[in-house]
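For this view, one protein chain was removed and the others were kept in their places.
Going in written order, the chains are labelled A, B, C and D, and every chain counts its residues from 1.
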Amino acid sequence: MDSYLLIPFLPLAAFLINILFGRKLIRDNAHWVSILAVLGSWVVSVITVEGVLHGNTVNRDLYAWISSGGFKVSVGFLIDPLTAVMLVVVTTCSSLIHIYSAGYMHGDKGYYRFFSYLSLFTFSMLMLVMANNFLQLYFGWEAVGLCSYFLIGFWYEKKSASDAGKKAFIVNRFGDFGFGIGVIMIFLTLGTLHYDAVFASVKNLIGQTVTIHLLGVQIDLITFIALLLFCGAVGKSAQLPLHVWLPDAMEGPTPVSALIHAATMVTAGVFMVARCNPIFSLSPVAMNVVAVVGAVTALFAGTIALVQNDIKRIIAYSTVSQLGYMFLACGVGAYTAGVFHLYTHAFFKALLFLCAGSVMHAMAGELDLQKMGGLKKHMPVTYWTMLIASLSIAGVPGFAGFFSKDEILWLAYSGPSPVGKFVWAIGTFVAFLTAFYSFRLIFRVFHGKFRGSHEQEHHLHESPKVMTVPLMLLCVGAVASGWVGVPQLLGGGAHFTEFLKPVLGHLEGEGTRSEEWMVMAISIIAGLSGIGLAAFVYLREGDLAAKIAQNFSFVHRVLWNKYYVDELYDAVIVKPTIWTAKNVIVGVTDGKIIEGVVNGVPRLIGRFSSRLRNIQTGMVQQYAAVMAIGAFFVIAAVLLWQ
Amino acid sequence: MPMPDIRPLVPEIVMACLAMLVLILDLVVKRKGIIAVITMISAFVVFYALFGGVRGEAFSGMFVSDGYSVFFKIIFLISLVLTTLISVRYIEIEKVNFGEYYSLMLFSTLGMMVMASAGDIIVLYLGLELMALSVYVLAGFFRHDTRSNEASLKYFLLGAFASAFLLYATSMIYGLTGTTNLRAIAQYLATHGIEDNPATMLSVMLFVVAFGFKIAAAPFHMWAPDVYEGAPTSVTAFMSVGPKAAGFAVFGRVFLIAFGNLQINWVGILIPIAILTMAVGNIIAISQTNIKRMLAYSSIAHAGYAMIGLVSGGSEGVASMMNYLFIYAFMNIGAFAVVIMLRTEGFKGENITDYEGLAKSHPLASALMLVFMFSLTGIPPTAGFVGKFYLFLAAVNAGYTWLAVVAVLFSAISAYFYLRIVMFMYMKEPKGEVKLSASSSTGIALAVTATAVLVIGVLPSGVINMARAAVLGF
Amino acid sequence: MLAEGIFAYLAAAIIVLSILVVTRRNPVHSVLLMLLLFFHIAALYLTLDAEFLAAIQVIVYAGAILVLFLFVILLLNLKEEMVVSRYIGPWPLGLMAALGLLFMITLSLRSFVAGPSGQITAALIKTETHTKVLGKILFTEYIYPFEIVSMVLLVAIIGAIVLAKKKLRS
Amino acid sequence: MIPLNWYLWLSAVVFIVGVAGFLTRRNIIIMFMSIELMLNAVNISLVSFSSFLNDMRGEVLVFFVIAVAASEAAIGLGIIIALFRNRATARVDEVNEMRG
Partner (left out) sequence: MPIENSLGFPVLSTLIFLPVVGAAIILLISRKQESLIKSVALLTSIAAFLLSIPLFTDFDKSTHLMQFVEKRQWIPSWNIMYSLGVDGISVLFVLLSTLVTILCVLISWNAVKTKMKEFYISLLILEGAMIGVFCSLDFFLFYIFWEAMLIPMYLLIGVWGGPNRVYAAIKFFLYTLVGSVLMLVGIIVLYFYGGRTFDILQLATRNYPYELQFWLFWAFFAAFAVKVPMFPMHTWLPDAHTEAPTAGSVVLAAVLIKMGAYGFLRFSIPLFPEAARAMTVPMMVLSVIAIIYGAIVCLAQTDLKRLIAYSSVSHMGFVTLGIFAMNVQGLEGGILQMLNHGVVTGALFLSVGVIYERTHSREISDYGGVATVLPIYAAFFMVFTLASIGLPGLNGFVGEFLIILGGFTASKWAGAFAATGIIIGAAYMLWLYQRVFFLQTNQKVAGLHDMNMREIITLVPMIVLVFWIGIYPNTFLSFMHPSVQHLLERVYSGGQGATYAGQIAGLIK
């Protein structure tokens, strides 16, 4: 019995129940419906993953979705090791965040609506992950985009929230534009959209080129397709050109940020690149582009995170940075390392967000870390879980982050990819930055004295059980998830890579064992020095950070304004389009030219008619004269024309 | 000289006697309604005589009773009956309720019948004069109204001027061919090769001028707006259908029989005239404020469309022209009937603005006007479209596709001023309280015209076959 | 020779008289000149041996129609007629149109070729007198138009009464 | 024998004088007389054709034209009297109440 169907359709059922009967019947206990559904799908997915462990993958079509002429697409499910990993990640994070948000969203008037959107999101993510063809992937792709639009703009009264939701959806649409064309190109060249058929026949596309007419440019076909698909990934996973929507997405409730903008949706891009590794690996150019974009984004986001004061914004930029890492890994060919980092990152990033959520909960919605400090004694559980998460992200050995980050850096360094060394250097530097800003956050929030307003101080309290239990569970995940993929070097079985080998293949680093030790040492030093520097700057008295900000004021301002990317897009794309709409189109072409002709011609005929009308003067002689002249011309025409 | 066979003449003779009978009865009968009824009965009697009677030539070719003339006579009788229906109440309101009105109408119809069946230019001239004189008097029937006097004066002066041209042309043709019988002229012109003789050309063109005046074609149309506006509305209705159809009958017969093989020259002249007529009619109508004057220009435009049938020539062309005039009679008189209904005690109802909000106060009347307006524009479910369609069919068949395109664009322009009336009626709020002078006879006329317009619009094959059969006898 | 002389005189007289009729300021003078013109036209008909028509011309045109004109002219107040200018504003336009037509007609008359000649020769008319010949044809071949003319005259009478009679009972 | 063309030119000239009179004169009666002139011109040409073609058809038409001219005169003068009765004018340029 294909029980795997239950995985996506349980949350879908929960969504329908909540949205239809939520307002009147269920109202405040809407969370039970959603939690049960997500836990149910978690159980079934564990069983399915266990089945996949034993080797029986699934690839079946449910029904024929669209069939028009040669274009046949169906709704189908493919469960293989990659899907299994994603299933675990999505369902686990989703369940924990469902439980957490039961507490966090308590008392909100749109309570049932929130849970219905969460279930809808889970359904869409699972459909995306379990798809067996590109079109269903596209369906999931846009559906998660929709849910992020709903959830970011959940408190729609706030203009900033609804703006952020709208911005997220539109920016995603830019990415989906490229992704859609990529899917079409795949169909045009290979005749089918089903994964297995596409990946099997992509080999015979090697060497073919596609000519872009009018520009007269010849591009290698596979690179063209790979880059188009990567456009989608860039949009969805907020990589450099299209990252602007993620920081604004923090307007949504914190569980949303945790689930969507940390653990699951943003990783969809990485999942897609990993899933399409046969295509990407056949085009070295595309691989390099992915690697470089990943690295640059990681650096870019890491630098911005240094100076931000809003704790959720810092974690958001750190997510963008870590995603850069994953793309870096895929770019150099280490897909398994990328997915492994995705796997571990989901846990500790979700944990970081939820801790931030509980801090915000305690500080009555305050987010600015300058107004915090010394929360350690008031919120011990949150402090310890957040500390562990930060240690994990900083890459301190023993924690999950270390194993996945180290794997990526090692394979980048030793891998065949031409940009490997350059990308490895950036990666190490970013590791240092990550450690620094993570611990800047810990020290400014939990250590030192309280800088907030008085009544905020006595309002401080630890979050209720329903929120702290998920934190602890996630904390276990943040640590234990790394142990699955301990490399041979440290005597580990690298089970993770073995598990994913059939789908993603395995990249053997050529370096010697000593080089491997050297790379690992360097990454550890980078992490620890980051933590030390943060402690040095923020734990001692005297405002060292402010002094640094003064003399590097220009750099500080640039970073503070996020390299002015938002303003740039606004000036280059949004303003001119609306200006052309208002003045050029409504004003000129529609207003003047077309309307001019459409109203002009009848007005012209009207004026001509009133002038002609005055010829009729009422004088009989004039009529007779016209008749005589008419007769004259008629006769003249015939006689002279002969 | 044996007694000439006058059996084909029976309809004309009956009409003449009944006209004189109506004149005499006018002395005896006080209530003029009865006179009107008698007029209609006489029309039906003639109608019966027409169908029952014998076809053929009489008076050695001067009188020709063939399918062509019978079809036109049917149009004349229909316009006579419908005009009588709508004028019963109207001339009562205008307090000019004399019996002579009906007898003059009968005489005018007699004149038209003579014209339609004239095989000789002399008879044609006399028929034309008979019709014209009676219509001059009818135009001036409101003796007390200066506008009616002015209308009849203008119509008379310009009519006499045009008939002088006609006579000069006749004398020229008589000088050239020695005969005034149409078939003899054609035969003579063919055998003696004086086709492109300037004198022949001159006379043909003078004929174009004379008949152009009668059907109000473009350069000779100036009289029409003033006369249509000044004359009593029922007479305007009669004038815009009867004499115009007679003008076309004569135009067709003279040009297609007598000057049949001179087709290349006079068609070359008639095409620009047709286009000019359509242009003048449609464009000037747009800026009119008086509804009768607007309908005058629309009638000029419709003369332009009918000329396309004439220009296309051949049996298809003539049949389409006849079919169009038949349909035009119904929709035009229908429109005028509604205009007449608006004429009540102390309310002229001739300005277009008087129609504001008519749909709210009198939904039936405005619905009928809507039907007529859409039919005059040529929108499909109505007869107007069928008429125009057949014209364009004939034009394209004769190779004048571009002329069809021009005509089609002009009929699109005409939509503007016809819809202005519909717009005033339906889309504007009524100003004051408008009450209509509804009478049973006008009601019957409206019913007849409206059903005719809609039925022919949906089932046109009856009229088309009749027109085609009529042309066979040509 | 004599015939040309008579024709020349008559033609000249007719043309001069017609121009005078059209240009005189006083309508009464115009009517009298018209009378003279009709007599000359009658004379012209005589030269073309159409005596009956000459008689009709004199009796109907000169006698009846001009008398009618005279009555109506007497209705007008002549004083006012004399003061005001006799031609309408744009009269040169009318004149030019007329002359244009004249040019056209003369252009086409130049190549005029007469039609076939019939049987009723001048000699026959002399022997049988013009009235008899005309009467015979009129009442045999042209009986149909003759009847129509009677209708036309009847309509004229009705029309004149309807338009001009002072008070019509209704 | 006087050639036919002379007669035709005579009738053409008189016809055009009639047309000129009709187009230029202000007084309605004079316009009316101009029309009579035009009809007489046509009569002249008809009679001349008749005599040259030795055929009576022209003269019959002249006979009818004279009759019609008489009836036209009757009706025309009737109209003028009716107009005169309403507005004491015989000038045609004042008779332009309807225009446009």
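As a working rule, contacts are C-beta pairs under 8 Å (C-beta built on N, C-alpha and C of every residue); 3 or more make two chains touch, one makes a residue touch a chain.
The structure presented is a predicted model; accordingly, all values stated were derived computationally and were not measured.
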Chains in view touching the one left out: A, B
Residue among A:G55, A:G69 or A:G107 touching the omitted chain: A:G69
Sole residue of A:K166, A:K376, A:H447 or A:H506 that reaches the chain not shown, by the stated touch rule: A:K166
Footprint left on chain B by the chain that the document does not show: 359-360, 363, 374, 379-381, 385, 389, 392-393, 396-397, 401, 404-405, 408-409, 411-412, 415-416, 419, 422-423, 426-427, 459-461, 464-465, 468
Hidden partner chain, residues of chain A it touches: 19, 23, 63-71, 135, 138-139, 141-143, 146, 149, 153, 156-157, 159, 162-163, 166, 169-170, 173-174, 176-177, 180-181, 184-185, 187-188, 212-214, 577-578, 580-582, 585-586, 589-590, 594-595, 598, 602
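One rule holds in what follows: only the chains that are shown with their structure count from here on.
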Rounded Å distance, chain B centre to chain C centre (Cα mean): 31
Between chain C and chain A, distance of the C-alpha-averaged centres to the nearest whole Å: 105
Shared interface positions of chain D, touching two or more other chains: 4, 8, 15, 18-19, 22-24, 31-32, 49, 53, 55, 57, 60, 64, 68, 71-72, 75, 78-80, 82, 92-93, 95-100
Multi-partner residues of chain B (each touching 2 or more other chains): 122, 126, 129, 133, 136-137, 140, 143, 152-154, 157, 161, 174-175, 178-179, 198, 201-202, 225-226, 288
Overall pattern in which the protein chains touch one another (line/ring/star/complete/other): complete
Parts of chain B lying in touch with chain D, wherever the complex brings them together: 122, 125-126, 129, 133, 136-137, 140, 143-144, 146-147, 149-154, 156-157, 160-161, 164, 167-168, 170-172, 174-175, 178-180, 225-226, 229-230, 288, 293
Contacting residues of chain B [partner chain A, same complex]: 153-154, 157-158, 161-162, 165, 196, 198, 201-202, 204-206, 208-209, 212-213, 218-220, 222-223, 225-226, 265, 268-269, 273, 280, 283-288, 413, 416
Residues of chain D that touch chain C when the two form their complex: 1-2, 4-10, 12-27, 29-30, 32-34, 36-37, 40, 43-44, 47-57, 59-60, 62-64, 66-75, 77-82, 84, 88, 90-93
